[in-house]
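Only one protein chain is missing; all other protein chains are in place.
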Amino acid sequence: MSKQIIELAIQGYQEQLNNTKAVVQKTENKIPADKKITFPETAYNLPLYFAFTGKKIHSISDAQNLIDEIEKKNSNIISADIDLTETLDLGIDTIILQELQLAVESSAGEQINFIPDNVLRSLGVQLVSGDISGIAVIIGAARDEETAVEIIRTLQEKNILSVLAADYEGKTMFEQLSNQNVEMTLDTYIVHLGNKTESVVLGLNWAIRAALTYGGLEGGQKEKCLKYCSDRIPAFALVLGGVDAKKVATAVGAIAMGFPIICNFEVPEISVKDDHGFEQKLLTFELNSNKLVEKCLEVRNIKVKVTEVPIPVRYSSAFEGERVRKEDVALEFGGKYSKAFEFVEMKNLDEVENGKIEVIGKKINEVEESSALPLGIVVYVAGRKMQKDFEPILEIRFHNFLNQATGIMHIGHRSFVWLRISKEAKKAGFKIKHLGTILQTKFLDEFHSIIDKVEIHIYTELEMINKFMPTAEKLYHERDQRMGAMTDESVDVFYSCTLCQSFAPNHVCIITPERLGLCGAYNWLDGKAAFQISPTGPNQPVEKGEVVNAEIGEWEGVNEFVYKASNNTLERFSAYSLIKYPMTSCGCFECIIAILPGTGGFMIVDRTFLEMTPCGMTFSTLAGVVGGGQQTPGFLGIGLNYIVSKKFVSAEGGLKRLVWMPSYVKERFREKLDKRADELVVPGLVDKIADETICSDLAGLIEFLAEKDHPALKMGELI
Amino acid sequence: MEFEKPLAEWKGQVQEIKLSDKVIIGGEQVFPNYSFDGKCSNKPAVAIEINDVFPENWPENLKEIWNTDTLKSPVERAKKAEKEFGADIIFFDMIGTHQDRENISANQAAENMNAILKAVDTPVIVRPDGNFEKQNKIFAKCCELAERQIIIGSAKEDNYRTITASALAGNHFIIAEAPIDVNIQKQLNILITQMNFPLERIIMDPMTGGLGYGFEYTYSVMERIRLQTFMDDPFMIPPMVCCVGQETWKIKEIKIEDEKYGSKPERGINWETTTAIGLILSGANIVVVRHPESVIKIKNFIDSIYQKSDCLQQGI
Partner (left out) sequence: MALTGLQIFKLLPNKNCGECDVPTCLAFAMKLAGKIAEPQACPYISDEAMEILGAAQTPPIKKIIFKNGEKEISIGAETVMFRHEKTFVNQTLIALEMTDNLSAEEFENELKRIESYKYERVGERLEPECISLKNVSDDKNNYLLKLETIQSKTEKIIILSDCNAEIIKEAMQLVDNKRLILNKVEDLSETLNIISDTQTPIVLSAKNIEELLEKVEKCEAQNFKNIILSIDFNNLNELLENNVLLRRSAIEKGFKLAGYPILTECTEEDELHSAILGICKYSSIVLLKKFSGASLFPLLTLRQNIFTDPQKPLQIDPGIYQVGEPDESSPLIVTTNFSLTYFIVSGEIENSISPAWLCIVDAEGMSVLTAWSANKFSGEIVGKAILNSGIEEKINHKKVIIPGYVAIIRGELEDKLPEWEILVGPQEAADIPKYLKEIWK
C-alpha cells in the first residue's frame, strides 16, 4: 500500500476520532444518561460494532467508553510505518467511529438516513436471490449533472442498487440527480444516505446486517462477517471527484470489508491475488466516464442477470424446432448460397470489450428480399474461469441459441453454416446485429460461471470473410489437433456422468478423453465445462489416482469414485475392457458391443438397426441384457465415436476383433476406420468386417471371416 | 427353533425437525418404519390441504365436505381441519395467487396466510402458485410478514434463491422440491445450503406421482433417498413431504360410475389412503391429503405400524 494512502488514512482516522468525540461531547448534555443510543427500527443497535464485537451500545457513557477504547488502541500509530493489515484495522475503526457518531446524532433527534431492518430485508432478499446484481456506494459527485444521470442510468440498467453519500467540493450526486428530475426511490434502486462523509457508513452497516441475516452469523463473528461481505455481497465504492483524508480512511474501511474502490481520477492502484490466482483489484480508477460502470462490474466480478433477450421477435426454446421455408426467406447466409463461418475464440480479460457488437458490411435493409449474403460471426470471450478447451463447447451452442428466436433458422456449424432470417422477422425489425445480441445475452446468461465478457463481430462483406476464413480454418484445425492429441494418459482427471441415475440408480459413466459417454452426447471436455458451470451437477471430476492395470484402464481413484457413486455396488471398473470389469450402461447407449464366441471377435449394433444380428439377439434384446447399471462381461454399451478411438476395447485388441457391424455405420466411419486399420497395421481390415448385407447369422459370419482371413480368427477366443 | 433376527445396521439419521411443540417429524435412525431395527422416534404427520380460494374443480363428493355456508372462508376450513378432522399440519395451498387466476397480490396473500396462522395452532405449510416471478414476490412477503414460523414451499432447481433468502431472513422452514430424481434432489439441497441456509430447516418434496400415474417412481425414489441417508450421505437427511391429495382427486379412476368399481366417495378415500400409506412405507414424514376420512384411516395405519415403538404421538 502506498505511503501516501497510509498517511491519508491515519490522518482521516484522526479527524474522524476528533469529530466523533466532539459530537459525543456536544450531545452528552442534550440527552439523558439513561437514553438508549441506537439507530431506529433495527434489532442490531449499531450494526457494524455489533457484528465485529457482539456488543451493543446502551448509553452515552458506553459511547464515550468506546471512543476511549479505540483511541487507546491506536495511540501509538502516528507514523506511516504500518502494514496493510494495520491500515485496514484503522479503516474499520474509522467506520465504527462514524457509525457511533451517526447513532448518537440520531438518538439526539437529528435526521439520519439509516436503512431500517425491514428495508434491509426486502432489499436483502433481492440481493441474495440475485435480482439486485450489485451495490454501488457512490461517494462524491459527478463531473456534471448529465454525467451523473448517465452513470446512474447505466447502474440501473444493470440492476445495481446505488447508495449515495458524501459531497465533493460542495456538490452531491443527490442534488445532481434531483436537478435532473431522476426519481429516487427503493423501486428505482437509488437510496440517498446523506451529504456527510460519515453517511457512507450507513451503506456499510446495511451490508453487515445482510451478512448477519443471510449468512446465519452472530454478532462477534468478525472474520466470518467480513468474509461473507467480501464473498457474497457484491458491493463496491465508486468515488467521484476526489478525496480528502477522511474519505480515504472511510474507503480503507470499505476495503477491509472486501469492497473495492473505483475512482474516476488517478490513484495509486492496490491489488491482491484471489483464490484462483487472479489479480483482485482493491483500489483502481477509470478516467473515461463511459467505461466507469463497466470497470466497476469487472473489478467486483459482477455478472448481470439478463432474463429477456432484447430482440424484436419472440425468443423461447419453444421455437427451436421451427423451420424457415424458402418462400418466407428475407435474407439467408451460407448453405449453398454463400460463404459463411462462425467461431468462438478465447482472449484475455483486457482484450475483450464486453457488450460490443459490431456489424461490418451490408445491413438487412440494404439487400433485396430473398437474397443471400456471406456471413462471418466471430465471438471473443474472456473470463476468469474460461479455458481454451471450452471454445468448441460454446461454439456448438450457436445453433441452439440462434434457433430459439422465432423466424431465425440456423443449421450446421463452423464453416458449414446455413442461416435464414424470415420475412416476418425482418418486418418485426430484426437486424443482423440482433444475431449478436442473442449470442451476447445467452452466452453471458448460460455460461456466467465461466464467461465474464463477450465481444462480437459480424461480417457480411465478402472481403472480410475471405480475410477471416483462414483464421477460422486454422482455429478449427488446431482445435481438432489438440482434441486428437489428447489422451487418457495426458490428463489426471476424468469426468463422471450420473445424469441417468434417475432410471439406472447404480450406473456411473466415466468419461475420458479417449472414451466419450455411452450416449454419444458428452465428451471429456463437455464434462469438464459442465463441472465448471454447475459444480454440484451430475458431472464431477474423478481423480485417476494410481494405476492398477494400465492395459484394461483401471485406476485406484476411479475405482473409489465408482464404488461410491454406484451406491456401493461396483468395486472395480475398467475403461478399455469388454471382459474384465467393463463399464456399466444406463440404457442410453448409441450402440452395443457383443462378444461373438466362435469368431474370436465381437460385433457392434446401433440403436436404429432393428433386425436380428449374428449374436442371436436384436438390439432391443441386447439392450435388456446390458442396461440397468449391472456389469455384464462380454457386452458393452458405447457411444459410436468410441469405435475410432485408440482405446477402443484396447484391452482385448480393439478394432482387430471387430467382425460385424451394420453397413451404414461402417460407411459413416469408413474413412476414420481405414485410418485406424492402417495404424494397427491391418490394411483392408474394414472390408473384412461383415455387415447385414453379407450375413446376419453366426455360421454365415464365420464362413465370411474365414474367407476374408479376418485377424480375429487367429487371435484366440475372448473367453 | 432358534431364530436370530437378521437386524440391519443403518448408518446416519433422518434430520429431526420440531415444527411446533406438538409436531415433530423425522429423526428415524433406521429405514422408515423399521422400528424392529432401531429407533423411529416420531410418527409421520398428516396434513390437510386448504386452498385460499374455494377449489371449485374438486369432485362433488369431496367438495361437499368443505363447501358449506359455515366453511366459506379458508380460515373456517382450516379451523375445522385442525379441530374436527385432526390435521397435524395445515397445508395452505394458495392457488388463487396464480397470475392467470384470481391473481391475488403478494400483500393479500401474506394477509390470508396470517389469518390462517392465527386461526390454528398447527404448523402451517404455505405454498403460492403462479410463475416464478409471482411466486418470488409471495415468498418474500410471506416470509417477511408471517406472524410465526412457517414452512414455505417450494424451492426448485430453477428457482430457489429468492425463497431461500426469504426463509433465511425470516427463520422459516423450506420445502425443496425435485422432479422425482435423487440426484437433482441432492443437488438442490446442496445449492440451498450453499446460500448458508441450514440443512436442518429443509423438508424434501420428491414430487408425488399419483397411484397409477407415476406412483412407483416416487415410491422408489424415496426409498433410494432414504438408502442414501443411511449410507450416511450428509445431504440426504431432510424429512420428506408428499402431496397426495392433489394427485388423487383429479384422476379419472375416481370419477368412474360403475358398480364394480364400488361407491365413488369410498373409492376416492381409499385411493388417497392407499397412496398415502404406500408413500409412508417408502419414507414420507408428512402426507398431505384432502379428505377427512382419509386422515382417520391413515392415522389408524400409523398407530398400528408404530404400535411397538416408543415414538411420539403427533398432535398430543
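Per-chain residue numbering starts at 1, and chain names A and B are given in the order in which the chains are listed.
In the analysis below, a contact is a pair of C-beta atoms (placed from the backbone, for glycine too) under 8 Å apart; a residue touches a chain by one contact, two chains touch by 3 or more.
Only a predicted model underlies this, so the values are computations on that prediction, with no experimental measurement involved.
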**Q.** Contacting the left-out chain in the complete assembly, out of A:S271, A:T632 or A:S663
**A.** A:T632
Q) Of the residues listed, A:N466, A:N568 or A:T621, which one is in contact with the missing chain? A) A:T621
Q. Which of these, A:S317, A:S490 or A:T693, touches the one chain of the complex that we don't see?
A. A:S317
Q: Considering the whole complex rather than only what is displayed, give the residues of chain A touching the chain that is not shown.
A: 314, 316-323, 503-505, 579, 587, 594-598, 607-608, 612, 614-617, 621, 624-625, 627-628, 631-635, 697-699, 719
Q: Go through chain B and note every residue touching the omitted chain.
A: 1-3, 5-6, 8, 33-36, 57, 98, 100-101, 131, 158, 179-180, 209-217, 219-220, 223-224, 227, 250, 252-253, 258-263, 266-267, 270-271, 273-275, 277-278, 281-282, 297, 300-301, 304-309
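Here is the rule we go by: only the chains that are shown with their structure count from here on.
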Q: Let me have the rounded angstrom distance from the C-alpha centre of chain A over to the C-alpha centre of chain B, please.
A: 35
Q | Interface residues, chain B side, partner chain A - complex | A | 136, 139-140, 143-144, 161-162, 164-166, 168-169, 180-183, 187, 190-191, 194-198, 221, 224, 227-228, 231
**Q.** Of all residues in chain A, those that touch chain B in their complex
**A.** 118, 121-122, 124-131, 213-216, 228, 498-499, 501-502, 505, 534, 536-538, 567-568
